[in-house]
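Only one protein chain is missing from this complex, and each of the others stays in its spot.
Per-chain residue numbering starts at 1, and chain names A, B and C are given in the order in which the chains are listed.
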Amino acid sequence: MSGNTTGVLFRVTTWGESHGPALGAVIDGCPPLIELTEADIQTELARRKPGQAEASSPRKEGDRVEILSGVFEGQTTGTPISLIIWNRDVRSGDYEALRNVFRPGHGDYTYEQKYGIRDHRGGGRASGRETASRVAAGAIARKILAREGIMVRAYTLALGGVKAEAGIVAEAGRNRFNCPDPVGATKMEAALKKAQKEGDTLGGIVEIIVQGCPAGLGTPVFDKLDADLAKALMGIGTVKGVEIGAGFAAAGMTGSQCNDQLLPSGFAANNAGGILAGIASGQDLVIRAACKPIPSLTMEQDTVDINGNPVKLTIGGRHDVSVIPRILPVCEAMVCLVLVDHLLRQRAIARSSAE
Amino acid sequence: MSGNTTGVLFRVTTWGESHGPALGAVIDGCPPLIELTEADIQTELARRKPGQAEASSPRKEGDRVEILSGVFEGQTTGTPISLIIWNRDVRSGDYEALRNVFRPGHGDYTYEQKYGIRDHRGGGRASGRETASRVAAGAIARKILAREGIMVRAYTLALGGVKAEAGIVAEAGRNRFNCPDPVGATKMEAALKKAQKEGDTLGGIVEIIVQGCPAGLGTPVFDKLDADLAKALMGIGTVKGVEIGAGFAAAGMTGSQCNDQLLPSGFAANNAGGILAGIASGQDLVIRAACKPIPSLTMEQDTVDINGNPVKLTIGGRHDVSVIPRILPVCEAMVCLVLVDHLLRQRAIARSSAE
Amino acid sequence: MSGNTTGVLFRVTTWGESHGPALGAVIDGCPPLIELTEADIQTELARRKPGQAEASSPRKEGDRVEILSGVFEGQTTGTPISLIIWNRDVRSGDYEALRNVFRPGHGDYTYEQKYGIRDHRGGGRASGRETASRVAAGAIARKILAREGIMVRAYTLALGGVKAEAGIVAEAGRNRFNCPDPVGATKMEAALKKAQKEGDTLGGIVEIIVQGCPAGLGTPVFDKLDADLAKALMGIGTVKGVEIGAGFAAAGMTGSQCNDQLLPSGFAANNAGGILAGIASGQDLVIRAACKPIPSLTMEQDTVDINGNPVKLTIGGRHDVSVIPRILPVCEAMVCLVLVDHLLRQRAIARSSAE
Partner (left out) sequence: MSGNTTGVLFRVTTWGESHGPALGAVIDGCPPLIELTEADIQTELARRKPGQAEASSPRKEGDRVEILSGVFEGQTTGTPISLIIWNRDVRSGDYEALRNVFRPGHGDYTYEQKYGIRDHRGGGRASGRETASRVAAGAIARKILAREGIMVRAYTLALGGVKAEAGIVAEAGRNRFNCPDPVGATKMEAALKKAQKEGDTLGGIVEIIVQGCPAGLGTPVFDKLDADLAKALMGIGTVKGVEIGAGFAAAGMTGSQCNDQLLPSGFAANNAGGILAGIASGQDLVIRAACKPIPSLTMEQDTVDINGNPVKLTIGGRHDVSVIPRILPVCEAMVCLVLVDHLLRQRAIARSSAE
């Protein structure tokens, strides 16, 4: 278990480096008889594609996914689904200057410490590009969840210090941040432009809401549903914090404020974020992830090379100003993977209890 | 994998209900030839024992751990270590009134939804009491880490809305919250007393600092060190949020603020919290967990019974006002379990790279 | 994963040494709402109890199992079931002479090589006594299987070179070997007596038959049903060979002899032993395990001590002449554990395919 696989029953293994020939995922444990085409996956991949706007990277990845196994005549067969995305438009030469230099905020230094070797081109395995595999796998999970009426959607709550005021979710789709506050979204655009001009980058906060999650999903103790969600989101390179429901604000509440009382009509509030003692309550799941600013700056930075010598570093190449909005489908994918795994796990024990 | 086991190589399985005959843990994968006695574990258990102060529960658990296997003549043998803690002083009758009622903020409702049955006495498996098993197992992990010079310590950063101002870590040991700010600690005491008088409860924020963590621990992609830490902490029932390094504050920073630049003398800052791309950098690990207020209130609350009928609920029994400070050794234990597992995982691949 | 846990969804971890205070098992993943009492388990434990006949060990273990968790008011709750069996009648002094000596055919030498330490008393963790934990866990699996109409039974096919002629299964219950050939059973008794007189021990062959196994259990490629059964049985210390259906005899057949042709009324034969491509066909499962003779001999043997010095060894103490018949419930337990795990795994994907 070297960290590239997630899930107990719906297991996803991703592979591939940013500037190798390809990257992909193997999904083992997908139930049979699910209708699946490459177009289902392509739709999600398009959402994380760069190049749509001034503040995003001009690199055109044009990711095309191919299904190599596990699907027969349009349906899953229950055998492993192998997905591949070829790396096109890779210019490794761009990275030659970084062969022996550690970019601040990147995994260059720690990969070198861990393995004694690394593929320096574009971050190699630690590149954000790896998340394309996750989005592809998540698209399959999403199809299974949809059959059960479970819907996962990510929103931008903050970007570059601009916070969305409470807004109407239906508005979210009208801006590229999927921000429910249209005024906030406009300010976020401005913040992005400003940062880009300064050669700097921005972070933000994403909220993921799950509708239709059946009560009972999740397990006690270590694999609590919120624990698995926290791991899934913190496992995205950019994420530095995760909270559920009231989250950090709960630390400042009293019990009488924080408890979601139960009425015959249902829960009176949702400070729990839809999860009690690690198990879904049937309410909406509410999860937030804090994303740090992208560490690749065109501004000059101090760093060292592999021999410990000081280096003044200016990173060229093609980089986004913020992981938002491209990170939204990645967050959704990770949440989908957790939910479908727990859905299958629950099925394994549920028939007995129904007897 | 039903959620009661954690770890890949250093695997801990806990078992036991709050009011059953006993609870315990089985640790499989502990390296041989580690000196271990029951006293090593007892020391840690004492730190989560209730009844030390007015704001903590008057129930005297008096937990005594017994080692039933895996230790021979004072040393671990490499075989499973079975730990047992007998439940004494259990008064199940206290809970009879709760047999068919769902306490707000507890797992009562969700366990019922998941399993169709639950041991209602004291929360059963979902009781905070289960964490005694984790602390016991964590004490073994701590011994292994200590041999490598790795030290894990938890501090109280906030309690009942009172935030610790930046303080001197050395001061922490002088108050029961292990709060580095002595003035803050005094205010926290006052907040606890006030809440207790009102029949209410309080939450807080815990910070865990790991010193001596070797660079290279952690794995890429899904089992990032921070991802596993987030899962471990979010898997504590009371925790609603986890952040690493700058955490949620990173979302409001620019890249030039957030990046920890590298100098020949080392990193210039530690916004990363000691983890880059999921792998330890050799800096201190800095992790924070947000704890919700204890949901057992003596104040009257609205809830429903198993048939959906409304109930006015007042919870008696013996309960703390806050999980702080008893949660501190639990947080430490969970961090220790993650670290020792990644330490062993790294050993498996490290010899090769050393050749 | 240090070898003391088996199963993916129905997970059993055993712990305990032969002469430590106790041994036991934790079962995680048992579905809720299964009726379970200690008597259910005690029945199976009684079948592996020594002391029933002249050729078995005079040590009276008198194993009593206690359920410490996971069962509430007579039903499983879905949380971990902790089982404990206290070691009584342990005379560790019997083994002091073996502290630094490696008994031939035992794990003494290899445990020392692996761990650099071992509990030498009675074989410690490698003792056959560890199988009591498996039988206890298997008893729970058996209850779940029985609800589905799946029945697992082990028979003696050979003992001390005496082979059972084809016999009537209904006869098996009338002799303590559960041998379908009554004449053969009588010869086996004679062989046991002769060996005991000579201070020697005997091996044998066990056949396990599973009736009612639903078609579809098992998974492709690595976790084939027969692969998991082979592992489960080969994981019993005494077993040196496992075969399914025609087994080794299949190697000498032609395809036209070996293939089980299909007729509208069903399969025409069962050379496959009920498993095709790793997945159950709905026929009876037929599995055989070869058991080596018990290595503890009262005859003098050559061996070495921990310093490599030659030693003439005569093993005293209380030992059986053959693992048969005590191994029968152990074999059944291991098969039950494999089947219930695959049963739950199949449930996880089956609902989808049923839609």
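Just a few scattered comments:
Going forward, a residue touches a chain if its C-beta (ideal position, glycine included) is under 8 Å from a C-beta of that chain, and two chains touch if they have at least 3 such contacts.
This is a predicted model, so every value here is computed, not measured.
Touch with the chain that is not drawn comes from one residue among C:G138, C:G273 or C:P325, which is C:G273.
The chain not shown here touches subunit A at positions 1-5, 8-9, 11, 13-17, 20-24, 26, 28-29, 32-33, 66, 68-70, 72, 75, 77-82, 84, 114-119, 124-125. Summarising the interface, subunit C meets the missing chain with residues 1-6, 8, 14, 102, 104-107, 109-111, 113-117, 125-126, 130, 158, 160-161, 195, 198, 200-205, 215-224, 226-235, 237, 240-264, 268, 271-273, 275-282, 290-297, 299, 301-304, 308-310, 345-346, 349, 353-354.
For subunit B, the residues touching the absent chain in the complete assembly are 8-9, 29, 31-34, 78-79, 144, 147, 220, 344-345, 347-353, 355.
Throughout what follows, only the chains that are shown with their structure count from here on.
Sorting all chain pairs by how many C-beta pairs they have in contact places A-B at the top.
Relative to the centroid of all protein Cα atoms, the closest per-chain Cα centroid is that of B. Using CA-based centroids throughout, the chain positioned farthest away from subunit C is A. Subunit A and subunit C, compared by their mean Cα positions, are separated by 45 Å. Centroid to centroid, with C-alpha atoms defining each point, subunit A and subunit B lie 26 Å apart. Residues of subunit A in contact with at least two other chains: 8, 220, 345, 349, 353.
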